[in-house]
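Heads up, one of the protein chains got dropped from this complex, but the rest are sitting where they should.
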Amino acid sequence: MTDLLPVTALGDSAPRSETFGPLSLSENAGLALASLALRRGQAAPAPFGLALPDVARAVTSGALGAFWTGRGQWMIEAGGKAESDFAAALEAEAPGCSVTEQTDGFVAFEVVSEAGAARLEALMSKLVNIDPKTLGPGCCTRTGLEHMTVFLVRRSETRLAVIGMRSLAGSLWHALSQAARRLEN
Amino acid sequence: MTFSGFKVIKEALTGYKGWGPLWRNPVPKPSYDIVIIGGGGHGLATAYYLAKRYGQANVAVLEKGWIGSGNAGRNTTIIRSNYLLPGNQPFYELSMKLWETLEQDTNFNSMVSQRGIINLIHSDGQRDAYRRRGNSMMISGAGARLLGRDELRQMVPFLNFDNARFPIKGGLMQERAGTARHDGVVWGYARGADRRGVDIIQNCEVTGFRIENGAVQGVETTRGFIGAGKVGVSVAGSSGRVMGYAGRRLPIESHALQAFVSEGLKPVIPGVITFGAGHFYVSQSDKGGLVFGGDIDGYNSYAQRGGLPVIEDVLEGGMALMPMIGRARLLRAWGGLVDMSMDGSPIIDRTDIAGLYFNGAWNYGGFKATPAAGLTFAHLLATDTPHETATAFRFDRFNRGYVIDEKGVGAQPNLH
Partner (left out) sequence: MLIPHPLLGLRDAQEFTYLGDASLLNRPDPATPGAEAAFCDYVFLRDNPAGVHRELWFHEQGDRSWLVVTRNTLTHEILSAELASDVKAGAAQ
């Protein structure tokens, strides 16, 4: 039988990571994603004990997290669970809600600054038309980045997750790494 | 005053003292047989053909600003007849034939230049579509030639043939297509109409219609009431606004369309080239500027200006197609208003108000249609029957189900 080798969204055998001065960019290949949407009139559940956040906010609890994607809609994340059937686990936690597997549709890149929030916000201002002041820690939004749609989740002052379409992973990495490299010079 | 080579030389040697105004500046009469609203290319061409071919000289053209100050002065001057559908193609081919004899007909140099148009092919499916379109063009007599990649590379070697995402595989060429000098077209028709007795009345904005018992009696204007036996509305871009004075909703939205010109460069682009994988087209003016454009801005507008996102989009298309354009500097960018219709095709028809006629919904393509729109609208105004090449351009084609949708996107004007 043919040997099948798992590859990441960027086509590599291991997640890619690169450093640009104080900014580092890494592929978070282990991140599992599943979307959760309420049916009409349904109350919000608390899957895995997560209090589902309000508009444009994100919450975390250990390796688990949730961020708002629309009215009555959230994306639930679980670090290191990409290999598991995370949607099924979520569905058990949110009976009656609409849950859809999303891991294979997206790629997640984590940007970390070793030089404080300013450097991270400088990168954002190069790439997206979102005022960094409105995207502080615990905030999230969806916007366009070089014509690609991305979720931005500000995990902390110095850490930003950029979650984009998996089929455009190469283009997204190119956009992020080019901008980071230019900041370095 | 007739133009001739002899006259040009004589004037050059005698200090140009013999040139007079090309048209009068008359005071509006109380009434006319026919009043045309809109002194653009279409309105003036309509008046010209009414006077010349249909013996109707008691005609006024009313213009809000100065003639040719709207879309006639804002387009990218391309003339072509490379359409697909039976409702469209014979009409545009009539227009092409009129372009070919325009300068002799009007005795005016409109700088018609048949330098050809090439629609680029980037995929096998697109080649099939263009082959079909080429056949449709040949049936109407427009002529068409399918170009292979090697032949095309010889003609336009500067294109990005080996672009990884949009490789250029060939092109569909109409050799008779080309460009014309937009102002020269307006002035030629204006002069020709004026010489045959048509009153061209500028700075005269129509502010309403006088309609009695379902029949139009004339128009209210900033220069007073002007009576009319028939009124022809020819104001594409502002059709919604003007027909709104008559209380009519139209299958039209007004949108802003931008155009661009670079600094003057040495001759490099032989004709008109259109990108087949994005919305970008380019030609080179006689002054050397690259004239190019792309998509409409996409939301209703009467502002005659557009926004930066579309400028970025157009220039990205340009860079993908011909990277050398990145070395040219942009000289000017401007916007005009276009009537975007529900099927992307025009309307030349009577309205439900007796004596009120409509010519509009020209989408991206009003300039190339100028001679035929003028002739067929004149035919309709003079004879009350549609011209044989314009029978499909009716208001009722939408509820009858006979839309002429070249692009096939349905009743979504900003996608045509």
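For clarity, chains are labelled A and B in written order, and residue numbers in each chain start from 1.
Going forward, contacts are C-beta pairs under 8 Å (C-beta built on N, C-alpha and C of every residue); 3 or more make two chains touch, one makes a residue touch a chain.
On a predicted model such as this, the values are computed, not experimentally measured, just so you know.
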_Left-out chain, listing which of the shown chains it touches_ = A, B
*Give the residue, chosen from B:Gly116, B:Gly171, B:Gly240 or B:Gly289, that touches the chain omitted from the document.*
B:Gly240
*asked:* Can you tell me which of B:Asn58, B:Asn163 or B:Asn300 touches the chain that was removed from the display?
replied: B:Asn300
*Could you list which residues of subunit A touch the chain missing from the display?*
55-56, 69-71, 73, 129, 134, 141-144, 149
*Against the chain that's been left off, what residues of subunit B make contact? List them.*
238-241, 244, 249-254, 298-303, 307, 309, 342, 398-399, 411-414
